[in-house]
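A single protein chain has been omitted from the complex, and every remaining protein chain is retained in its original position.
Order of writing sets the labels: A and B. Residues in every chain begin at 1.
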Amino acid sequence: MDKPIGVRAGGWRFLARRWVFPFRRTGGTWAFVFNRWSGVLLAIYLYVHLGILTMIAINPTAYDRFLVLARSPLGLAFDVVLIFLILYHALNGLRIIYATLAGQIEQQRAQFWAVVVISLLVTGYSAVLIFSFE
Amino acid sequence: MRQVQVKTQSRPSFAWLGQAVSGILLIAILLLHMYFQHFQTRGLLNAAEVVDHVTSPLIFGLEILFVIVVTYHALLGIRAIIFDLSLAEATRRKVNRGLTILGLFTAGYGLILAILIRSQTS
Partner (left out) sequence: MPDTTIRFKLFRYKPGAIDPPHYDAFEITVDERTTVLDALEIIRVDHDPGLMYRHSCHHASCGTCGYKINGQERLGCVTNVLELNTGEIIVEPLDGLPRIVDLVVDMTEFYRDFSPDWTYLRDSEWHPQAATPAGVEQYVRFENCIECGACISACPVAAVGDVYLGPAVLAAINRDIDKNGRDKASLLDVAAGERGIWQCHSAYECSAVCPSEVDPAGQIMALRRRFITQKIERLFGARST
């Protein structure tokens, strides 16, 4: 029989407090939570993207109709958010690999904020490009 | 020392190292994908343009590699989240089997999709 989740400290509500809304925790937990959520959202997007590409194979006209939505400001804004998720997840992953190889845990908070800032800056630049293309 | 019996694989490091290596690969692949498929093209391509683009062996190969590596990385990540829930060994084995099947299906689907799209070249 499976051991219930977090049985000693409140089950699903406790899990939500630690893995979804970690208020009052330090930046390290927030980095972990953002990494998880960006990963989960990107994993979902993988299947959404495969679904969209399927339209090219089976109904190219439907895909071209979908492009009207994709090229709308809402669609482009979605792409900008997607780029931020990718950038954060990738850079945070590199930060974790670097920490494993180099240690220096005391630098982790600064590195986390560097990841966030770089992700935002590159996302901003990408947003300018994306909106200028369409 | 007390040991909770949780033996589902003999090398748990493989998951972490696999995640790290595929992640680094993905950064390179993603940069190429974003450049060739979105930024060099200066925006989203319509269906005919996508088909035309995928005829290039380089682009085709890149997209196949992309779907394989991203599926591996994504499902290893999902596995890591599920395994943090302290499930029983039997459930962990089922999760491993299920995610392996899902991964093979996803990568296979991506490969077939790429071939189908490429075959639409007139």
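The working rule: a contact is a pair of C-beta atoms (placed from the backbone, for glycine too) under 8 Å apart; a residue touches a chain by one contact, two chains touch by 3 or more.
Bear in mind the structure is a predicted one, so any value in this text is a computation, not a measurement.
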Item to check | Chains in view that touch the one left out, judged over the entire complex | outcome: A, B
Item to check | Sites on subunit A contacted by the missing partner chain, in the whole complex | outcome: 3, 5-6, 8-9, 14-15, 18-19, 22-26, 28-29, 31-33, 35-36, 96, 99-101, 103-106, 108
Checklist entry - Taking the full complex into account, what residues of subunit B touch the chain not shown? => result 1-4, 6-9, 12-13, 15-17, 80, 83-86
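Operating definition for what follows: only the chains that are shown with their structure count from here on.
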Next on the checklist: Could you work out how far the Cα centre of subunit A sits from that of subunit B, in whole Å?
Outcome noted: 16
Item to check | Of all residues in subunit A, those that touch subunit B in their complex | outcome: 1-3, 5, 36, 39-40, 42-43, 46-47, 50, 53-57, 60-61, 63-64, 67, 70-71, 86, 90, 93-94, 97, 100, 129-130, 133-134
Next on the checklist: Which residues of subunit B touch subunit A once you look at their complex with the stated criterion?
Outcome noted: 20, 23-24, 26-27, 30, 39, 42-44, 46-48, 50-51, 67, 70-71, 74-75, 77-78, 81, 85-88, 91, 106, 109-110, 113, 116-117, 120
